[in-house]
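Let me begin by presenting the structure, written as structure tokens, before commenting on it.
With one protein chain held back, the other chains of the complex are shown just where they sit.
Chain nomenclature is as follows: A, B and C, assigned in order of appearance, with residue numbering initiated at 1 for each chain independently.
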Amino acid sequence: MIKVLFFGPVAERVGTNELKVEFHAGMRVQDLRAQLQAQHPAAFEIVCFVAVNGEHTLDMSAALTDNSEVVFMSKFSGG
Amino acid sequence: MIKVLFFGPVAERVGTNELKVEFHAGMRVQDLRAQLQAQHPAAFEIVCFVAVNGEHTLDMSAALTDNSEVVFMSKFSGG
Amino acid sequence: MADNNKNAVRIQHEDFSQDEEIKALQASSKRMGGIATFLGCARDFSEGRDVSEISFDAYGSMALSEMNKLRAEAITKFGLLDARLVHRIGTVKGGENIVFIAAGAEHRAPALEACHWLIDELKQRVPIWKKEITPQGDSWVTPHP
Partner (left out) sequence: MADNNKNAVRIQHEDFSQDEEIKALQASSKRMGGIATFLGCARDFSEGRDVSEISFDAYGSMALSEMNKLRAEAITKFGLLDARLVHRIGTVKGGENIVFIAAGAEHRAPALEACHWLIDELKQRVPIWKKEITPQGDSWVTPHP
């Protein structure tokens, strides 16, 4: 399973803070993103950043491992 | 009379915080400076700024008026 | 020395005292001649609307780890003696404190530059989101580019 988290405005548009997605061998960040984007298009309009296991990730073709924590995030507005 | 004040390292080199100097008609800042510099050469080595009546003055040829307060100052080191 | 202080980076609901933060910063070195701070606070008025309070959501574990990285980077990059970063989450009323940055160095220039860099980077890198609660309704803040 991949644990997917949402925060702030993205969570509001998805309607939840957390989803579980079935892991499959060879799954890449972009595969997960495409699958979720199809289900929650309005939320993904504002997604700018992805974190995998708590680290900023720019490489959308990076392979995921089972039990990863992936977060799709809109622009930050802290401070 | 012109009231002449000294502070910090200049006062230490002059040996006092205050001197009175006789005013004479037409007296300019540079006249006062030359007179005091002759008496206190070590102090004037470190003088960088002059204030007349509490304002920075760059014009050494400015005329003084009687009862002015003139301060010969070394570089500031506050803050 | 600068790494002994486990409370130098925090995300918390409670308010904080600047005097206490500064005292803790100063305790890290006797050579500290300049301390620059930035305090971000909740305004009562933003983009032409009254704002009664602000609520924060955060990806807490990553936010804390990014703030720790920022502190370490700033210490190295600017040669600081120490730095502290505190961010509040939960709900903050108008006029209240949100974020506090303090940078201490032997001289003033690195402290001032590091403080400016830290708040700019924090806003870019730390996963925290702000929602303004107004009499007309709530809205997530869209940061200016």
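Quick note on the criterion: a residue touches a chain if its C-beta (ideal position, glycine included) is under 8 Å from a C-beta of that chain, and two chains touch if they have at least 3 such contacts.
These figures come from a predicted structure and were not determined experimentally.
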Displayed chains contacting the withheld chain: B, C
Contacting the left-out chain in the complete assembly, out of C:8, C:32 or C:92: C:32
Out of C:17, C:68 or C:142, point to the residue that touches the absent chain in the complete complex. C:17
Using the document's contact rule, name the residues of chain C that touch the chain not shown here. 17-19, 22, 26, 30-46, 94-95, 106, 108, 111-112, 115-116, 119
What residue numbers in chain B mark contact with the hidden partner chain? 5, 7-9, 11-12, 49, 51, 54-56, 71, 73-79
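Convention: only the chains that are shown with their structure count from here on.
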With chain centres taken as the means of their Cα atoms, state the distance from chain B to chain C in Å. 48
Rounded to a whole Å, what is the gap between the Cα centroids of chain A and chain C? 26
State, to the nearest whole Å, the distance from the C-alpha centre of chain A to the C-alpha centre of chain B. 72
